[in-house]
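Note that one protein chain is taken out, while the other chains of the complex remain in position.
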Amino acid sequence: MAKRIEAKDLNIFYGNYHAVQNVNLTVEPRSVTAFIGPSGCGKSTVLRTLNRMHEVIPGAYCTGEVNLDGVNLYGKGVDPVAVRRNVGMVFQRPNPFPSMSIYDNVVAGLRLNGVSNKKTLDEAVERSLQGANLWNEVKDRLGKPGVGLSGGQQQRLCIARAIAVAPDVLLMDEPCSALDPISTLAIEDLIQELKDQFTVVIVTHNMQQAARVSDQTAFFNLAAQGQPGELVEMGATEKMFSNPEKKATEDYITGRFG
Amino acid sequence: MTNTEPKTTEAPIDVPAGADTDPTVSPVSEKAAGGSAVATATETTPPLRVTKVAMREPSKAPDKIFSGATLATGIFLVALIGAIFLFLLLTAVGPLSRNEVNFLTSTEWTVTDKRLAFGIAGMLWTTVVSSIIAMCLAVPVAIGVALLITHYSTPAIGRTVGFLVDLLAAVPSVVYGMWGVRVFAPVIQPFSDAVAGSWLGKIPLLAPGLQSSGTVFAAALVLAIMILPIVTALSRDVFEQTPRDHIEAAWALGATKWEMIKTAVLPYGRSGVIAASMLGLGRALGETIAVMLILSTVRKFDWSIFSGGETFASKIATNAGELDSPTKTGAYIAAGLVLFLLTFAVNAIARVVAAGGKAKA
Partner (left out) sequence: MSDTVNETPAQVDLSRPTGKRQMVDNLIRGLVWIAAAVAIVPLFWILGTVVAKGAPLLFTAEPDYTRICAVEAKAPTKEFLDYKRVAASECDKDDTDNAKNIWLSGGKYPGVNEFVAYRPVTPLTKDPNAAASGGGIVIKGREPQAQKQSVVGIPSSDKAGTVRTASADWWTKDQSATDLREVGGGALHSIIGTLELGLITSLIAVPLGILGAIYLVEYARGKGFSKVVSFMVDILTGVPSIVAALFIYAVAITILGGTRSTMASALALVLLMLPTVLRSTEEMLKLVPDSLREASYALGVPKWKTIMNVVLPTARKGILTGIVLGMARVMGETAPLIILLNYGPRLEWNPTSNNMGSLPTQIMGATEVAANYPGAERGWGAALTLILIVMGLNLIARTVGRSKKSR
């Protein structure tokens, strides 16, 4: 189920503004890759092109290819809505649907895509919530509103919602930055488990988190002041953090800037 | 958002089975809770197997239909306004061209097969005078009430007063009309008779009319009561938004309460109050039924506010039974168009003033 996703010659624009240039990277299946870099260098932007969320913003587009196991997501005739069923996303702020219960939130993706068999949905709820380490806490109150949980629980609910549709790749955009340290730890543990089944790409501004959680790390930075962002270096996390090849990477890791 | 889960640790708590499951929101939830007896997970992870669920490929059609429908509604709305204007104009243009007197300056209104002579001067006067009097009476009271609610009373009293004034807006205009003509106008009559009979009655505006009941004055008073809630509510909003620092600066200078209001609240709220007054004026201009019930019609046009008269709206409504021929309908529609333009102009002024005020702040 987990697939390889790669970007080829990716250039990203907001209208006339060239935001990110010439990104080439590969993410292996069943691994966790972290995008790191200073604010504004484009890591979230790159993440959003991987599931075609970037073009939801009016005037935004990109050129190049994003291949999911060889299939170009930006190819002719490809439906962006279909892409997003295969590449899921968890956002920075937990955003469970306020008009739905916990149960309804988890299966929202399934239901809205036509699955109505109750047995199927029940099983999906249990598996997804177990997968998100939330099952035991909410199994007896699945009918309660989704917004009634604590911040950390809400984020895990959003993760359950995202994995319920069994995406091939799971994108996470700074999923812990709005949470307290203990919830953060819980989610980091969860990410380690998720990589058994999914390909995970996580954007984080917290380097220690990247070091803890990921197998591969990609470092993004602005090419120069006023220039588009770009992928500076990507490699195995251990190597990136102990012995990076580019000086910019080393400067960032050691805290000389960013 | 409500937070019913105060804990921040992730240790699973011992929730008694079936405790807070809400039966009304999701009927399947109880099934789900009961059917998962196999789950014996503790903190250490069970092997999770989230399998791919077969999902239907959605067709593109609903998206296009839906967005098309909303676009159609948008187009419909634009077309509607255009159509209103166009139809009214078309129906009115015929009679207007055959009008034997000047539409804008004549006070005659004869719409028969023999003679087509209709002029709106009388209606214009009555409409404008009654509405302006209403506005002049309502606005100071509204400002006073708004100041009371925001600055002079306790929050509890302020809320009550605000609620009561809002109730005034919930009274339908036909009830205002009936109350006005049956209860209020007779009470006002001695007062207006006194003024008209005194030396003030020498002024044409205040001269006694043929009948002393059903006067423009009485109608204006009722209109004032009717527009009071709108002006008060909007003024209240704008006074509440006065920046705290302006107020505190005035306090710090040792100003009395009134001086503080004069220097901080009123200047800030001026454009908002003007906009509110314009909206109230617009409402008064278009008010039909209350005016129609209160005003007694007059044979000959009279300048005085202590005599009867007809506004655009009341004349059209009174003669609703005469709309049987396109000619007659056209004449009344012409009057209606003038009213539309009047209210549109006033509302536009209100919008411009309000926007200008916002931009300044």
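Order of writing sets the labels: A and B. Residues in every chain begin at 1.
Simple rule for what comes next: a contact is a pair of C-beta atoms (placed from the backbone, for glycine too) under 8 Å apart; a residue touches a chain by one contact, two chains touch by 3 or more.
Keep in mind it's a predicted model, so treat the numbers as computed, not measured.
Trainee: Which is it among B:M135, B:V165, B:L206 or B:I305 that touches the chain not included here?
Mentor: B:V165
Trainee: Name every residue on chain B in touch with the hidden partner chain.
Mentor: Chain B touches the missing chain through residues 1-2, 25, 58, 62-63, 65-67, 69-71, 73-74, 76-78, 80-81, 83-84, 87-88, 91, 140-145, 147-148, 152, 161, 164-165, 167-168, 170-179, 181-184, 225, 228, 232, 254, 256-259, 261, 282, 285-289, 293, 312-313, 316-317, 320, 323, 326, 329, 332-333, 336-337, 339-340, 343-344, 347, 351.
Trainee: Under the stated touch rule, tell me which residues of chain A contact the chain that is not displayed.
Mentor: 51, 53, 56, 58, 81-86, 88-89, 91, 93, 95, 97-100, 108-109, 112-113, 145, 147-148, 158, 161-162, 165
Methods note: only the chains that are shown with their structure count from here on.
Trainee: Between chain A and chain B, what is the separation of their C-alpha centroids in Å?
Mentor: The answer is 49 Å.
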